[in-house]
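Sharing a structure with you now.
Of the protein chains in this complex, one is absent; all others appear in place.
As written, the chain order gives the labels A, B and C, with residue 1 at the start of each chain.
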Amino acid sequence: MSFAEYRELIQDGDTAIVFLGHDSMFPVTIQQGGQTQTKYGVLRHSTDLIGKRYGSKVTCSKGGWVYILYPTPELWTMNLPHRTQILYSTDISMITMMLELKPGSVVCESGTGSGSLSHAIIRTIAPTGHLYTVEFHQQRAEKAMEEFRQHNVDHLVTVKNQDVCKNGFGVSHVADAVFLDIPSPWEAIGHAKDALKIEGGRVCSFSPCIEQVQRTCLALEEHGFTEISTLEILLRIYDVRTVSLQIPDFGKPVEEKESFESSDASKQVSASQQGSALFKSGVSPRESVGHTGYLTFATKSLF
Amino acid sequence: MSFAEYRELIQDGDTAIVFLGHDSMFPVTIQQGGQTQTKYGVLRHSTDLIGKRYGSKVTCSKGGWVYILYPTPELWTMNLPHRTQILYSTDISMITMMLELKPGSVVCESGTGSGSLSHAIIRTIAPTGHLYTVEFHQQRAEKAMEEFRQHNVDHLVTVKNQDVCKNGFGVSHVADAVFLDIPSPWEAIGHAKDALKIEGGRVCSFSPCIEQVQRTCLALEEHGFTEISTLEILLRIYDVRTVSLQIPDFGKPVEEKESFESSDASKQVSASQQGSALFKSGVSPRESVGHTGYLTFATKSLF
Amino acid sequence: MSSAVLRPCARCVLSSMRRAWRPRKYCVSHTWVVQAAGAVSRMAAPVQLIGEGDYVVLKREDVFKAVQVQRRKKVIFEKQWIYLDNAIGKNYGTMFEITGGGNLQMKSNIVASAEPKEAGADNRNIVDDGKSQKLTREDIEALKEKGIKGQEIVQQLIENSTTFRDKTEFAQEKYIKKKKKKYEANITILKPSTRILAVMYYAREPGKICQLRYDTLAQMLTLGNIHAGSKVLVMETCAGLVLGSVMERMGGYGSVIQMYSGGGPVRAATDCFGFPKSFYETLYEFPLNKLEALISGTGSYSSRVIPAEEEPEKMDEESSRSDNEKQKATQDLVGDCLAESTESMETSLAESEEGVKRCEEVSENHKGGQNVDKKQVAMEKKQKQDERRKREAEAAKLLQDRNADGLIVASRFHPTPLLLTLLEFVAPSRPFVVYCQYKEPLLECYTKLRERGGVINLKLSETWLRNYQVLPDRSHPKLVMSSGGGYILHGITVTRDTTKTNTSCSERTEEPAPKKQKVAEDKS
Partner (left out) sequence: MSSAVLRPCARCVLSSMRRAWRPRKYCVSHTWVVQAAGAVSRMAAPVQLIGEGDYVVLKREDVFKAVQVQRRKKVIFEKQWIYLDNAIGKNYGTMFEITGGGNLQMKSNIVASAEPKEAGADNRNIVDDGKSQKLTREDIEALKEKGIKGQEIVQQLIENSTTFRDKTEFAQEKYIKKKKKKYEANITILKPSTRILAVMYYAREPGKICQLRYDTLAQMLTLGNIHAGSKVLVMETCAGLVLGSVMERMGGYGSVIQMYSGGGPVRAATDCFGFPKSFYETLYEFPLNKLEALISGTGSYSSRVIPAEEEPEKMDEESSRSDNEKQKATQDLVGDCLAESTESMETSLAESEEGVKRCEEVSENHKGGQNVDKKQVAMEKKQKQDERRKREAEAAKLLQDRNADGLIVASRFHPTPLLLTLLEFVAPSRPFVVYCQYKEPLLECYTKLRERGGVINLKLSETWLRNYQVLPDRSHPKLVMSSGGGYILHGITVTRDTTKTNTSCSERTEEPAPKKQKVAEDKS
């Protein structure tokens, strides 16, 4: 198992996703002899999981069943242990495309945080690219490295525990792209420029507040970046529902008696079942994420 | 005719809306003996319009026809002569509700601009309320007054030509609500407070830029306003369309010959007419208004 | 630190102060000024104080609750029992603190906001081990029992937090807000308005108002050109909120005809507005299930004008029957209300970290004063029956004129049949607006209305609402937003062709023919 390439079968040491049902899942580390409790009963790794194909339906001890999924960076983002606020796939998608990441890209990132974006970057730049990720919180940096090892992508990433605003990324003129998710990104723009290749590259800064964006844009301009552009992307999910709307009763004279009865509250249920219109609808949930952050992109040219 | 109450019949002196078709209309002043050119021919006011019911279909000289509509503030907003950027009905709706306007409300507004919001305010506060509107551009102030007279609402409004930031609204402790649409609203917050009734009232400021909002919110707080809240409202219109999507041809073996033909580009048109799915869809136009302005509301309490 | 608006009903006569500024004309010649004169007189008092029996709205942070002010009556708000007695005679907009025993005590001044002073640059050194707070749960309970006020408890918590000073400003603020919410309880008492009630219902009981978001309601009122002096048809199943908002905009001038289904019109939210009695004199109701008879001119509605006195026997029967139904419905309502009252009762609008909880029935307000003599009840019932019969006949007459100035629909019924039927009663050149929680029925409605004709400028739309946090260096859109405010279809009525005229200009189909399929997909 590796987050950077697919495998068919579940193996000892893999990180896998146990899928219980609609939006309900959790990650598990497969261990010879290990077992995992689910609400449907126990999963015994050696007998129930190892050697099975990813995507299989597995029956738990109480007779209920779950699916075991191959861990993609997107599933990991939905299931990872939060050590900080994390970036979700909607923003990650945009960051990846607008930074022009692809196999072979060299990327600098700060902060590592919970590693949500890091996993997605590594997936995209593998097998020949490299991620340099800087995290100022020591425990977080250590935990991230541990996860990268566990997920078999540690050869594609270097984690460093330092303050990017003070000490930069520790590399010069190697990066195709730099990503910043720190409280004062404007303090790190100089370091970002230094990390980018001589011939140029792209930079992205993620900030929740508009004042951070304002300062970052100024700093980018001062450092000679071009194509500075700020955007925001929001996900809107639709639940697919079958909805029934009642047809009103105007007291059609033909069936006068009938219609009178249907206006009686106690019989309205059956009446509504007769006189109603069914349709499929994509329904917005009542509340959704209203803001994650602003994404500011810019280009460093040769000049 | 008055923008503050309905009438049934078209009369001499009325402002009416000539509706030509989908989103195509213009305002006209009805005059005994007057006439109006449309692309469908001439409308003769005395014979074609005066005395007819609003909403009537009227045939023009070339045989085409139009509808004559009663002027609501919303139709006026769609058709008024622009002397400035104007407020549209989506923002106006929110302003009206969040300022708690109703018959009898006393409102102060600056600037008058092209009178788009003014007409909507007057409609809502009639017959017992009053609008004090301040415009620093002399020609605009005069033109607005002329329109109010023309629209028979001049008894409900007072127009003053002065700089609200320097001279305020010229009234003290009379208003239930104050509306600001000026470049530096923070300079007028003190005047807004002074214009509001002793026992309190609501204020709204409309600004396109976030920096204006930031300064205005600070000024509101400094002047003791509470319930300060900023929002943005955007209209999304859907065109109702019947759409057809082609069903792909996988080369069903039953009619092998047939399916081969349908893969021939020259016959694809007829094939698509057979193998396609029709449905109704609410389609977003490709581009829409992305931003008008931020609306900041606040309450002045007694204390 | 929120306080709120305080103001007399704005529909009072203009003050002499304003008159002094510039001579102005009065609109006394308008018939509807005279018609509603009774309503105006009530508004003479310069500043209206909170009175017993008033419908008011309690506000705490972003949470609203509509209640009626009654002496020695417990009210539950944000999980606390309170008595409103001490609010009587105070100004609207006053902020109160809850003291021991649930009594209100006026706050002398706005509490000094405990703004963070010393903030750490970042939170890199914070390890969350659950031990950063030195005060134990027992300590806090002890403080509360001593009668220490919420504000002081929050201060104590901050002082006893070992990590507070190391937190970032952002994290400090979050901490304070959370603790304040838990321990401080400032309540402001507001005069109800469409703004407040629409926001309240959307936050607390969206299911009761078909998920109609307040900005969508705002669009409806404006697009419907609702204003004093008009005759408006309203068909809603939004607890009477839409009806109330229409009535507020009409200010007692003109008339409103509420169409209803079932036993009787629903007006729980309408009552929360606390309108003067006179407003209800301009409000009529008519049952949907008699519309067919009204349109076809059969049954009770065979003649265009039916004076109340000449009403036939049958009408009587129907009236009393629907009255029974109403009684029954009211009982259900009360039963339902009691059943729910033990559940969790609050919902936070903006801060929905805990998700949306079930809300209590606002219509509690109806229960007051039920202990009256039975005979009196019977008499009153008879009187009400007579009154209702008379009013229904009047409503029928208003409908039969087929000259309504507007139509507002916001219901759980399919909009198409409602529109096709109710548009018959609207005059030409008048706006109509229909709300639906779902988009698909409005697509159908749009198509059917086009087929019917007699409507122009049909628009199907939705509004997006974003609320912002504007704070120094911390401005951004709110992190939670409402993603569904519902959909609106609106248009303008025109005279209807019975004979199809020969093509030409004006109202084209507006729907372009489905785009020609391009012959080859290969043209990239």
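The rule is short, and it goes like this: a residue touches a chain if its C-beta (ideal position, glycine included) is under 8 Å from a C-beta of that chain, and two chains touch if they have at least 3 such contacts.
Because the structure is predicted, anything quoted here is derived from the model rather than measured.
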| item | value |
| --- | --- |
| In chain B, positions touching the absent partner | 136-137, 139, 183, 208-212, 236, 243, 245-253, 259-260, 262-265, 268, 276-277, 279-291, 293-294 |
| Missing-partner contacts on chain A, residue numbers | 4-6, 8, 19-23, 39-40, 53-57, 63-70, 72-74, 89-90, 92-94, 96-98, 100, 102-106, 120, 123-130, 132, 154-156, 158, 170-174, 176, 197-202, 210, 213-214, 217-218, 226-244, 246, 265-266, 268-269, 272, 276, 278, 280-282, 294, 296, 299-303 |
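Quick note on the criterion: only the chains that are shown with their structure count from here on.
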| item | value |
| --- | --- |
| Centroid spacing, where centroids are CA-atom means, of chain A and chain C in whole angstrom | 38 |
| Separation of mean Cα positions, chain B and chain A [Å, integer] | 40 |
| Multi-chain contact residues (two or more partners), chain C | 439, 466-467, 472, 475 |
| Set of chain A residues in contact with two or more other chains | 210 |
